[in-house]
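Notes to accompany the following structure.
Every protein chain except one is present and positioned as in the full complex.
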Amino acid sequence: MRGARLVSRRLLGVVPVLAIVIVGTFFLLEASSGDAVDAYLVSTGGDRGLADQLRRDWGLDRSAWARLALFVSSLARFDLGWSVAFSRPVVEVVLERLPNTLLLMGTAIALAFGAGSILGIVAANRPGSAVDRALSLGSLAIYAIPGFWLGLVLIVVFAVQLRLLPSGGIETIASGKQGLERAGDIARHLVLPVAALGMVYLALYLRMMRAGMIETWRHDFVRAALARGLPRRQVVWRHIARNALLPLVTMLGLQAASMLGGSVVIESVFAVPGLGRLAHEAVAQRDTPLLLGVILVGAVVVIAANLAVDLLYAWLDPRVGAGPETAA
Amino acid sequence: MSALRRFAGSPDGVVGAGLLLSFAIVAVFAPVAYPEDPLSIVGGPLVRPFVDWSTPLGTDRLGRDLLAGLLHGARTSMLVGLFAALVAILLGAAVGVAAGLSGGWIDESLMRITEAFQTVPGFLLALAFISVVGPSLPMVVFAIALGAWTGPARVVRAEVLSIRERDFVAAARVIGMHPVEIAWREVLPHALPPVVSLASVIVAGAILTEAALSFLGLGDPNRVTWGGLIAEGRTVLRSAPYLSIVPGLALLSTVLAVHLTGEGIVAALAGRRSFQ
Amino acid sequence: MTAEVLVRLAGAGVRYSAGLPAAIAGVSLSLARGERLAVIGESGSGKTTLALAMAGLLPAGSTVEGRIEWPAFGGAPKPGRDVGYVFQDPSGSLDPVMRVGDQLAEVAAAHGDADPHVNAVELIAQVELPDPVRTARAYPHELSGGQRQRIALALALAGRPSMLIADEATSALDPVVQKKLAELVVRLCRTNGLTLVFVTHDIALAAGLGTRIAVVYSARLAETGPAERVLSDPAHPYTKALLESHLGRDVPRGARVHAIEGQPPDPALALPGCRFALRCRHAVATCNRSEPGWAGARDDGAACILPAGMLR
Partner (left out) sequence: MSAPSILTARGLTKTYRTGGRIVPALDGVDIDLAAGETLAVVGASGSGKSTLARAILRLVELDAGTIHVGGRDFRRLAGAELRAERRRIQMVFQDPALALNPRGTVRSVVADPLRVHSLVEAGGQADAVAALLDRVGLPYAFADRPVHGISGGQRQRVAIARALATKPSILVLDEPVSALDVSVRGQILNLLLDLQRKERIAYLFISHDMGVVRAVADRVVVMSRGRIVENGSADAVFRSPRSPECRELLDAVPALPGR
């Protein structure tokens, strides 16, 4: 009930945000050289007369406002335009690549979140101890590693030198593997890109969790719980960790956007056929409609992730929705 | 105890600032040490490091000096990092202050715009922006700032909103102080310090984003960049991995130095905020 | 009367860390089973430190001078089991994201309760909250300040301790709520035979609660004794001044009220003499030169050179 109210309110808030993203994308599209007709003709061929004809048919000879209206109405029909690079509708290409990126991101964020928060709890257990110093400095160093470079180093070490793992792709091509065997193959291919993409976030969550734990330790309810005779372990895990986790959860939504950005380089390094690599291909081939299609779908992914995070947060924190006082 | 003394008392901060200072010196004097264009060919291709002392870190597959590239690359990295962060913070702080102070529909629309920018991955936005306007140093700076200003904007707005409700601001209104003076004297000095502690994260992020852009070939083509060097080395990754690894190490240590300095700044600021 | 002694302090003092001045020093007093001791002092006087020391809850890193003993517990008291502690801030002492019933059950279970969830509801009933079953399902933010403090009280009692320490437990609340809660604390102590230490800055509130009173001032014990004696025949000028500056409902609007001029000395300041001397109407030259000795019995006396009965 609280969740339903929250979702409806959030969905309402999404509308203007999405509108701004769409208008922004439209202007970027307008600013780029060439239009949809040029793009279409590159892949199909045709002369000037056909171009003018198509421009009239597609409404591209009208005013900017009319073109924006056209843009929006085609979006409403899930029409993201034509990709020159692939000679196919943008939406097809994008949706084909989306699952790989979601798999990569989902695995990376889940592992980073789990491992990072647990290591953060460990580090905060005795602030200033050798374990804490090692974890803190280590995480700061990892936090400074450029992900794409880490990817290259991992390839050199694990694929080139040790020959333990594949250096790229999402699965072995034309291996004919099925079911569990195929899943295992995909998992092997995911290890290095997930590590390259997720390591920074692991470090980030570790640092945030550590800081949150130390901060929460100072709260009165912790002192009170110990004074009531609860064992320290129980206080740490059931009370401090649970409260310290809350700010990390709110960060998850924001991280969806930054991770999607990070997947561009990581997918390029590991040749993972995902949304990020698609963005790079679009830029390399000057395929602006395709790039903007990736951005729009990416924005929708981020919005969906944020919505999911809000629900998760509301479930974890009963205070959400109780709401602060506002003037009537 | 002064903020400077507290900074000096933080080992992380001292090490970071020291490192950063030496990188800055390297960046400033790179043209003195290597006055020639770092893109020019000076020796044989793929000379390994520590073999020929005229090119101590070796050469790439065209015979260009890696060390010269590294030193010149430091200039680009630091320049872009600093300016992108500066633009992002100034823009973000301005939006945050405007939203927090004005409230109402101005606040509402500024925040929706901020959310829209947060919804689009900053790196994709930079990619799109550069692919439309073309890669030049100022545009790279602006493209990076475009994805980084939302953080400071939200922090500043939240601070302004909370400070606006404090009693000493109410007291300033009661004595009849002008709203502009209240904003300038009572609110801003308390709202901005949290952004300072955010600055190191933004600088570090900007340096990494610039490197990633150059790695994908979207940096300023007339400048040597660390990301570009790594991309260049990638083509011979199996035979000459040092060409990618060494510039990456330079990148890593610069970013680490920025983070360490940030830890020192946070420690220096921590002492001044309590009021009892 | 030779009731069993629960806690005994002999020249006890506390320093939170080596560099800091003592938060409380030179306290000698004892507390027997069934007594109710009100500790009175203003902010920074060391009254909370004294309460924490009596509860054995001093933070790690603090050092204790002199002796603190708990004869009845055979060693340091077990938190929650031997001593229940209620903190000042009713909103801060509960975990914000856990139902209050679960918090109660958790503590009850930690002390070996076989049926903690049933007991949680009973505890809520004991602190006289309406509809205990429903209240057990509430989160702290759904309760009022007074209700939260009742839950904090129930939590302090969940381990069935024999001693209860309430540290300014009512000061953050409205006077009306405060009064009801203070009455509840006394009632619970009476019916369960609990020993109470009630820390407050309000001497009149203390008067209604305590069988005994201890007054602390600037990290020293100024006076202690049976409540009746301290209130009617204070032996320390600070106690007397506190009594005079109490504003009851019977002090009519006048030109001025009773006030103690000046302010407590900086705790970091080492003074050779009595720490109240600068504000004391009765101070003589020796007061500023040497710290006054203890006059009277250990549990009924004052740190003042004035002869007994002078201030009556």
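By letter and in written order, the chains are A, B and C; residue numbering begins at 1 in each of them.
As a convention for this text, contacts are C-beta pairs under 8 Å (C-beta built on N, C-alpha and C of every residue); 3 or more make two chains touch, one makes a residue touch a chain.
Just so we're clear, the structure is a prediction, and the values are computed from it rather than from any experiment.
The residue touching the chain not shown here, chosen from C:A10, C:V64, C:V97 or C:L243, is C:L243. Seen across the whole complex, the unshown chain contacts subunit B at 166-168, 170-178, 181, 185-186, 189-190, 275-276. Although one chain is not displayed, subunit C still touches it through residues 42-43, 145, 174-179, 201-205, 207-208, 228, 231-232, 241-243, 245-261, 263-264, 279.
The definition used in the following text is that only the chains that are shown with their structure count from here on.
Chains that touch both subunit A and subunit C are absent from this assembly. Taking the CA centroid of subunit B as reference, the farthest chain centroid is that of C. One finds 54 Å separating the Cα centroids of subunit A and subunit C. Per-chain CA centroids place subunit A at a distance of 21 Å from subunit B. Centre-to-centre separation of subunit B and subunit C, using mean CA positions: 53 Å.
Residues of subunit B in contact with at least two other chains: none. Across the complex, subunit A is touched by residues 12, 112-113, 115-116, 118-125, 127-129, 131-133, 147, 204, 208, 211-212, 215-218, 227, 230, 234, 237-238, 241, 244-245, 248, 251-253, 255-256, 258-260, 263 of subunit B. Within the complex formed with subunit A, the subunit C residues making contact are 55, 57, 78-81, 84-85, 87, 89, 92-98, 106-107, 110-111, 139, 141-142, 152, 155-156, 158-159. By the touch rule above, subunit A contacts subunit B in their complex via residues 13, 16-18, 20-21, 24, 28, 31-32, 140-141, 143-149, 152-153, 155-156, 160, 254, 257-262, 264-265, 268-269, 279-280, 282-284, 286, 288, 291-292, 294-295, 298-299, 302-303, 306.
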